[in-house]
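Everything on this sheet refers to the single structure shown next.
Now for subunit A:
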Amino acid sequence: MDSGILISQSDKRPIYLQIIEQIKRRIAVGDWTEGQPIPSIRQLAVDLQVSVITVKRAYLELEREGVIVTQQGRGSRVAADAGLGKRLHQEELQKHLEHAIRLSALLGIEPEELESRLREASDNIAAKEIK
Partner candidate 1 sequence: MTDLAIKFESVGKKYRYFTLEDIHLQVPAGQIMGLIGPNGAGKSTTIRILMGLIHQDHGDVRVLGHRMPVEQVAAKWDIGFASEDMRLYEAMTLDWHMRFIRSIYPQWDAAYAQLLLKRFGLRAEQKIKGLSHGQRVKATLLLVLARRPRLLVLDEPTTGLDPVARHEILRELTAVMNDEGRSILFSSHNTQDVEQISDQITFIDRGRVIDSMDKEAYLDRWRRLRLEAPSGIALPALPGVINIRQTGRLAVATSNAFVPGIASAYENSGARVQTIENMTLEEIFVAKVEHSREEHEEVGA
Partner candidate 2 sequence: MKRSVVQAMILSDWQRHRTLLLLSIVSGVLALALIQVGGEIPFILGATLFFTVMIVFGCMLPPSNIINERKKQTLPFLMSLPISAMQFTTAKIVSTVGLFLVPWLALVIAAMAFIVGHRGGPQGIIPVVLILAAAPFVGFCVIAGVSLVSESEGAMIAATIATNTSYGFSWYLLVRNPVIRADMQSREIVWSREVLTVLSAEFAVIVLILGLTFFLQSRKRDFL
């Protein structure tokens, strides 16, 4: 099973975090559905050409968050949790918002200004889509 995951060298974050993020994204967009089997730790390690221990760490973290389930001898699968995809999408949105807030603080932008800029950007995108 081709995981479709790609580790980027230029991404400064640790590999296990990249794996976690990409698995969550796959689930969020619906490529991997609830209950679906996913590559075993070893299979993914070979596929990505990374150490088994790194994939193991990613899987353990994902299991801790309830995103996947690993059973001894049965491999791993996406957690059977209705709304998991949506939940992950929400998580990602939250992260983006927090990132935007941190950047604004750095630039000295007030929350009100951030809000109006958000509206402006939203309108721009809507306008482009109409065209």
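The set was built so that all candidates are chains of the complex that A comes from, given by their letters.
Heads up, the rule we're going with is that a contact is a pair of C-beta atoms (placed from the backbone, for glycine too) under 8 Å apart; a residue touches a chain by one contact, two chains touch by 3 or more; residues count from 1.
Note that this is a predicted model, so its numbers are computed, not measured.
The candidate touching subunit A in this complex, chosen from 1 or 2, is 1. Against candidate 1, the residues of subunit A that register as touching in their complex are 9, 12-16, 42-43, 45-46, 49-54, 57.
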